[in-house]
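First the structure, then my questions, so here it is.
After this line comes subunit A, so read on.
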Amino acid sequence: MTLEIFAKISVYSVLALSLVAALGVVLFPSIFHAALCLVGALVGVAILYIALHAEFIAVVQILLYVGAVMTLVIFAIMLTHRIGDQTIPQANKQSLPALLSLACFVGLLGSLFLKTKWPVGPAHTEPVSAFVLGKALLGEYVFPFEVVSVILIAGLIGAVVIARKD
Partner candidate 1 sequence: MDQMFVNLKKALLDSLAPFLPMEGVAFVSVVVSISAIAVFGPFTMMYLTWFERKLVGRIQNRIGPNRVGIFGLLQPIADGIKMLTKEDIVPTGADRVVHFLAPVVVVIPALLVFSVIPFGRNMVAVDLNVGLIFFIAVSATTTIAIFMGSWASRNKFSLLGGMRTVAQLVSYEVPMILSLVPAVLAAGSLSTVDIVEAQGGWNGLKWFVFTPWGLVAFFLFYLCGVAECNRTPFDIPEAESEIVAGFHTEYSGMKFALWYMAEFMNVFTVSALTATLYLGGYQGPLLPSWAWFMIKTYALVFVMMWFRGTLPRLRVDQLMGLAWKFLLPLALINILVTSAWYFIPGLALRLAVSIAILGASFWGLVTLNRPFVPEKRIYEFAE
Partner candidate 2 sequence: MLGILRGMGVTFKNFVASYLHPRKPEGLDTAGLVTLQYPEEKLQEKEGFRNFPFLVYDGTVDNIRCVSCDICAKECPPKCIYIVRDTDEQGRPVKRPKVFDIDFTVCMNCGICEEACPFDAIFMDHEFEISGYERQQSLVYHRDQLLKPDTHFAKIRPTDHAAIEERRKKEAEKKAAAAQAAAQAAQAKPAPPEAPPPPSPTQ
């Protein structure tokens, strides 16, 4: 019983921290600090995955997002010449229309969520392991897998073409 309460409190606090980090991404004036808050938000999401017993996805989330994507983003920040300069404004003056449209969007989505009858499927008793995921990726979902690899190759070739010195 106490363990459950303890677990709930810890998960909710981690979620709250990652929400704060996500707010920080948007609100910090320095773009490097915003990138670091994004790292924090992504790690929070990974912890959420762990709490939902999907360890493989959590670890892959950290590996890909924090290890690869955020490294790329931070490289881009470093290589862009004056982006760290504090005098370049990071926010513009359109916060009021943005908030209004956000309110409409949240209202729409909220009413959609509340009105849909979500069918409850049978509970998964065993966690989804890497083995099951692997079999699915190369069995049932092999076509999207191959399409994704073609997209990745296209991205690589594009990068090589852009970076060539001719």
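In this section, a contact is a pair of C-beta atoms (placed from the backbone, for glycine too) under 8 Å apart; a residue touches a chain by one contact, two chains touch by 3 or more; residues count from 1.
Candidates were picked such that all candidates are chains of the complex that A comes from, given by their letters.
Bear in mind the structure is a predicted one, so any value in this text is a computation, not a measurement.
Applying the touch definition to subunit A and the options 1 or 2 in this complex singles out candidate 1.
Put simply, subunit A touches candidate 1 in their complex at residues 1-3, 6, 30, 32-33, 36, 39, 55-56, 59-60, 62-63, 66-68, 70-71, 74-75, 78, 129-131.
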